[in-house]
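The structure under discussion appears below in the form of structure tokens.
The complex appears here without one of its protein chains, the remainder shown in place.
Coming up: subunit A.
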Amino acid sequence: MAHDHGHSAPHHHGGDHDHGSDLAPVEARVRALESLLVEKGYVDPAALDALVEMYETKVGPHLGARVVARAWVDPAYRERLLADATPAIAELGIGGRGGEHMVVVENTPETHNMVVCTLCSCYPWPVLGLPPVWYKAPAYRARAVIDPRGVLEEFGVALPATTRIAVWDSTAETRFMVLPMRPAGTEGLTEEALASLVTRDAMIGTGLALAPGGKSKP
């Protein structure tokens, strides 16, 4: 912004000159699109604001973490979650757009699961919020499928050679979430404390749940 000043000579003459505001081209374009759609009655500005607020402040990985923690402490819930995830997640009051058909895949010592969207950036919004930048990048889309072990190493996750890696391709219809393994040494923890160990990446499958001390466990 600062480079806007200092080019033109006449800008120290008081408040009545044409020193206005600037909109970046993309900002002006989006405003144009929005004003046109409002004018035509397709969208309501208040509803747009509410949507933004919801995804900025309410929806995020802390919701998925609650689901994982519940599955860790309640075997019957875990079974319902793995059998039919959408209603099981709804039991905790979590659901909505982008989560109409959720599938939860469970990590075990034998199988590690990892989620990608090879087409674009489909992601389970109700439990994880909106995807991180790397999830939407071509490098991840391509390499998650070709070389998942290499991708995991870049994320600092080294799995035993005997652990099989399964890669799941999320689509607009079916969106996957990983149920990570419960870390060792967490037997006495409350459900809430357990949830705090569950990271976004652990539920995408590019990370593991944290150890109680706060460090990632192997």
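Convention: a residue touches a chain if its C-beta (ideal position, glycine included) is under 8 Å from a C-beta of that chain, and two chains touch if they have at least 3 such contacts; residues count from 1.
We take it that contacts and distances are computed from a predicted model.
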Query: Which choice in "RNA polymerase sigma factor", "Nitrile hydratase accessory protein", "Cytochrome c" or "Response regulator" gives the name that UniProt lists for the one chain left out?
result: "Nitrile hydratase accessory protein"
Field: Among A:L48, A:A83 or A:A158, residue touching the chain not depicted
entry: A:L48
Message: Out of A:V30, A:A83, A:A158 or A:A193, which residue would touch the omitted chain in the full complex?
response: A:V30
Query: Residue-wise, where is subunit A in contact with the chain that is not depicted?
result: 15, 18-37, 40, 42-44, 47-49, 51-52, 55-57, 60, 97-98, 119-122, 129-130, 133, 136-138, 141-142, 171-173
